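Every protein chain but one is kept in place in this view of the complex.
What follows is chain A.
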Amino acid sequence: MISASDLKLTFGKGTPLENPALRGMSLTVNQGEFVTVIGSNGAGKSTFLNALAGEVMVDSGTIIVDNQDVTRLPTHRRAQRVARVFQDPLAGTCEGLTIEENLALAIKRGQRRGLTSAVKARYLDQFRSSLATLKLGLENRLGDKMGLLSGGQRQAVSLLMASLTPSAILLLDEHTAALDPKTADFVLELTQSIIAEQKLTALMVTHSMKQALDVGSRTVMLHQGQVVFDIAGDEREGLEVKDLLGLFEQQRGLQLDDDSLLLG
């Protein structure tokens, strides 16, 4: 379970460029939930994810992961509980390292690293069988450099790496946005099957309202650093993009001006 309460964060405080990114943001995600997060540019989606991961420190508020207050912990000390896939397919893996070395890094996520060999023989079967589920033939290319793989392949491996060890929450930051439509569909399907199989708790930021409704079990919309609505269950079933827009206008009493939310 992950719980964020009353998160506030202002970038460039005291400067002319002062930008309040989070303004009292609160959200609780229960065990096994798959939450999709939408919102226009500048709504605070990425900042919220970065705050959960520890890449940015909030000014006030608390973040609880699995009953532990992690608000002041840096990224690497949250990594045991928080797994993450980035938007940039190149960001989640190391291109200079081999596929097996990347997986070996991920299998020790958040654990102590010693002086024993990183790529242990006993890992290899697990690596091969995990890679085989991608159906990309990567199970025979363990020794290849990551840089030889395409963006979509690398994003698929990133996803695999994030799910190699258990976590309290999986953060997906528009992880299909930088891929071509066909590859994006493949990665999204893979995401759904991994989350369903391993019963993961996940938070996925997306730019597409359609995707937000099609995928997951709950949808949250952010606006100006706050949650403006939060729907799940029956209320969410059968909801369409235009209903979502209506909901938004009703909530805020204003017109949504970001076309990108309508796409997809």
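Criterion: a residue touches a chain if its C-beta (ideal position, glycine included) is under 8 Å from a C-beta of that chain, and two chains touch if they have at least 3 such contacts; residues count from 1.
Definition applied: contacts and distances are computed from a predicted model.
A.B. asks: Can you pick, from "Succinate dehydrogenase/fumarate reductase iron-sulfur subunit", "Putative ABC transport system permease protein", "Beta-ketoacyl synthase chain length factor" or "Fe-S cluster assembly protein SufD", the UniProt name of the chain not shown?
C.D. replies: "Putative ABC transport system permease protein"
A.B. asks: Any idea which of A:R84, A:H175 or A:R236 touches the chain not displayed?
C.D. replies: A:R84
A.B. asks: Thinking of the whole complex, not just what is shown, which of A:M1, A:I64 or A:A118 touches the missing chain?
C.D. replies: Spelled out, the listed residue whose C-beta touches the missing chain is A:A118.
A.B. asks: Identify the residues of chain A touching the omitted chain, counting contacts across the whole complex.
C.D. replies: Chain A touches the missing chain through residues 53-55, 74-77, 79-80, 83-84, 86, 91-97, 101, 104-106, 108-111, 113-119.
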